[in-house]
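Working notes for the structure below.
Note that one protein chain is taken out, while the other chains of the complex remain in position.
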Amino acid sequence: MRELVAPALAIAVCVLVGNLLILAVGQQPLEVWSVLAAGTWGNGYGIGQVLFKATPLALAGLSVAIALNAGLFNIGAEGQLSLGALATAVVGLALPRSTPWPLALFAAIGAGVIAGAVVGAIPGVLKARFGAHEVIGTIMLNFIVLALINWLVAPGRLAQPESQSTAPVIAAATIPRLSSFVPALGGSAASLAALLAVAVAWLTHFGFRRTTLGYELVAFGLRPAAAEAGGIRAGRVIVVAMALSGGVAGLVGANNVLGYKHYFEAGFSGGIGFMGLAVALLGRNHPLGILLAALLFGTLSQGALAINGVVPKELIDVLQAIVILAVVAASSDVLRRGTR
Amino acid sequence: MIGTLLLQTLALAIPYVLAALGGVFSERGGVINIALEGMLLTGAFFAALGAHAGGTTLGLVAAVGASAALAGLHGLLCVRFRADHVAAGLGINLLASGLTRFLLMACFDSASNSPMLPGMGQGVLASPMLWGTIILVALSHVALARTPFGLRLRAAGEHPQAAHSLGVPVDRVKICGVIASGALAGLGGAFLALDNHQFTAEMSAGRGYIALAAVIFGKWRPVPVAAACLLFAFADALQIELQAVLSGYKQFVQILPYALTLAVLAGFIGRSRPPAALGAR
Partner (left out) sequence: MSPTPLASLRAVSKSFGETRAVQGVDLDVASGEVLAVVGENGAGKSTLMRMLAGIHAPDSGQVDVAGRPLAPRPAAAIAAGIGMVHQHFMLVGRLSVAENVVLGEEPRRGFFLDLGRARAAVRELSREHGLAIDPDRLVDDLSVGERQRVEILKVLYRGTRLLVLDEPTAVLTPDESRRLITMARAFAAREGHAVVIVSHKLDEVLSVADRIVVLRRGCKVSTALRGATTAEELADAMVGRHVELPRRTAGDAPREGSALLELRGLKVRRDDGTIAVDGICLGVRGGEIVGVAGVEGNGQAELVSAVAGLARPAAGSIVLSGRDVSRLDVAERQALGLAVIHEDRQLRGLLLGLSVAESFALGRTSEWTRRGLFDRGRLAASAAAGMKRFDVRADGPTTPVAALSGGNQQKVVCAREVGRQHVVLVAAQPTRGVDIGAIEVIYRELLADRARGAAILLISADLGELRALCDRILVLYRGRIVGEATAQEASDERLGRWMTGAESVGEARDA
């Protein structure tokens, strides 16, 4: 039960601040909340859209959680998922049209994961070899990778003429929409990738509980000096954790390309990499908690569109930040990183 | 050419220097300040709001006040609630981003920018903020090295238990350091908005992170930190000047400050040792 105190507190503070802001712009809180509820969980389309928004949030949260369990702060998801998306798109469009779908999906997703893992591993290596703090390292790498992508995705290089996006991937490499199996979802954008997020959550849980690597990551994250004295190689743990974290961030990019856009477009992420931290914290770094937290943030994010006619949709951005701050204040125990 | 380059460097350096000085006050007291980015942004917005309502001076006051308040929140979270400094800082940045866009919509009914604003003087040399910034660098140095507050702040960042055992109100001293960082970064944000004669959404554009890098590069000391800011600003100015020459490859020049920072961080260019209790909770 104690696990639920911090998240409950955070949501309460969020509602309180939300009410104040809604009153400040001259609207009735109850009315706004009911519009938000109706536009999300009120109909099949809304539910589908919430799932659609929650999928990348869950993956981004899992990505952050993997690193966090090893005591590392990966705030480089923006760069990792962007390059992951680009790699997915490039492989997906280069495949022969006749490629069977399992192979096409495997190749395109694999490319995204590998690209994300490489971008994640770089600050890991910088920390392991040279002691460069991973927070600053990942921030700086974000800027570098995004600039690089900017250069790559231009007409004459990877982009279509007169555009900032690549050509579409082959049909076999796309992830089908959920609504083609469940018509009740009313043509919403949710894809089967939602199930992928659930699978990754389970894998994460299994990996940390049942593998030796998972044990080593957690041991190092909790007590680095004891872990090293016990023969766990710090450098290896740091690089592996950052690569795994980056790889899952790469999945966020692959999901965007294969499950939604079907091509790569610069600047698609909209800060989802940073939201991953919020999801991980609200979910108390536990895979199941992360799935639930992603649903909550997905609801807020979809709800923003629903309430935009009544209050500025930026309200939701403020509320998401409030949730983060409240949960950060109330869960200093989850973030027990550091030297002690 | 050289003249414009140097003038441009000065203008680009002002927000870096102010934000980075702020970073020094926060981090010497042991509080990691990734929230400089959000503080710059908040300062810029409230400078625009104040300047729009009652002129430049009101803009500056509003910028400093709002940003210091935001910093107070960061300090409260990190020091009183023992929150993780990096996570709290990210939250503050997201709050600043959301709140400025929400207020932009609520106050100016625009998703992208404020109306045009009055500026300050013609050119950077005539700007009182240039001279103000230079004075603030000197003042910061003196405040840290030669005042009781500076001594207490440094002690709090190095060994808070020791300071506490001598009756120093460690928590209060640290929070004061963070609030000072907000005030300074807010001033930097005000310069951004006033220099552009406009607030635009997300106009801090990563400058807070560069300022943080300058804090590391300058080994947490005001004068070297200001020098690091000048260096980064010079790289920026150079990139703007070279853009015409390198049209298709401008991104590679854009990368320079970040790559340089990574190199510093990895110890390829000197080493710098942070305050002993930086990030401690």
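Note that the chains take the letters A and B in the order they are written out, and that residue 1 is the start of every chain.
Keep this in mind: contacts are C-beta pairs under 8 Å (C-beta built on N, C-alpha and C of every residue); 3 or more make two chains touch, one makes a residue touch a chain.
Worth saying up front: this structure is predicted, and the values here are computed from it rather than measured.
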**Asked** If the hidden chain were put back, which of A:Leu23, A:Leu103, A:Ala225 or A:Leu288 would touch it?
**Response** A:Ala225
**Residue of B:Gly150, B:Gly177 or B:Gly279 touching the missing chain in the full complex** = B:Gly150
**Complete:** Residues on chain A facing the left-out chain by the touch rule are 209-216, 218-219, 222-223, 225-233, 336
**Missing-partner contacts on chain B, residue numbers** = 142, 146-148, 150-152, 154-155, 158-159, 161-168, 276
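FYI, only the chains that are shown with their structure count from here on.
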**Prompt:** In angstrom, rounded to a whole number, how far apart do the mean CA points of chain A and chain B lie?
**Reply:** 28
**Request:** Please give the residue numbers of chain A that touch chain B in the complex, ascending.
**Result:** 21, 24-25, 73, 75, 126, 129-133, 135-137, 139-141, 143-144, 147-148, 150-151, 154, 271, 274, 277-278, 281, 312, 314-322, 324-325, 328-330, 332, 335, 337-338
**Item:** In the complex, chain B residues that touch chain A
**Value:** 34, 73, 77, 81-84, 86-88, 90-95, 97-99, 101-102, 104-106, 206, 209, 212-213, 216, 248-249, 251-252, 254-255, 258-259, 261-262, 265-268, 279-281
